[in-house]
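Only a single protein chain was left out; the remaining protein chains are all shown in position.
For chain A:
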Amino acid sequence: MKTRKLGAIIIGTATLIVVGYSIFKFITEREFGFNEVITIGALLMMFFSAITWGNKEEKDGILPEEELGQMIMEKSSKVSYFVLVFFILIAVAADKMVNGTVNIFLLGILGLAMVILPFVEFLIAKKYQWVC
């Protein structure tokens, strides 16, 4: 079996076990915290990475270091940014509806998220601007 498939199966199984255990813990102890979120997040990150990228030795997929891989990463970074901003907006709205107030840190993150892309674009564009 190829390393990519084997890795995906192992990480996928580990993710299912952790998700199952977290659901069990939530039902029995009403507890779902930082550790569960970080562990599930890290495992899902590894799982998607394992099923997306190929291996240079086994030649079984697109490599992250080649130009198609770079283009995929650039495109997905931008899409991810907009999805994340949308989710932060939803979180601010949900906080307002549930608690009646807006979490100042969440609001700060939303403001920062909105300005960070045009600001980085400005900095990168400066590199290419021709000065007479």
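Rule of thumb we're sticking to: a residue touches a chain if its C-beta (ideal position, glycine included) is under 8 Å from a C-beta of that chain, and two chains touch if they have at least 3 such contacts; residues count from 1.
We take it that contacts and distances are computed from a predicted model.
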One chain of this complex is missing from the view, so tell me which of "Putative transcriptional regulator", "Branched-chain amino acid transport system ATP-binding protein", "MoxR-like ATPase" or "RNA polymerase sigma factor, sigma-70 family" is its UniProt name.
"Putative transcriptional regulator"
So one chain is hidden, and I want to know which residue out of A:Ile23, A:Met71, A:Ala93 or A:Leu112 touches that hidden chain in the complete assembly.
A:Met71
With the missing chain put back, one of A:Val19, A:Met46 or A:Leu63 would touch it. Which one?
A:Leu63
Of the residues in chain A, which ones touch the absent chain?
54, 59, 61-63, 66-68, 71
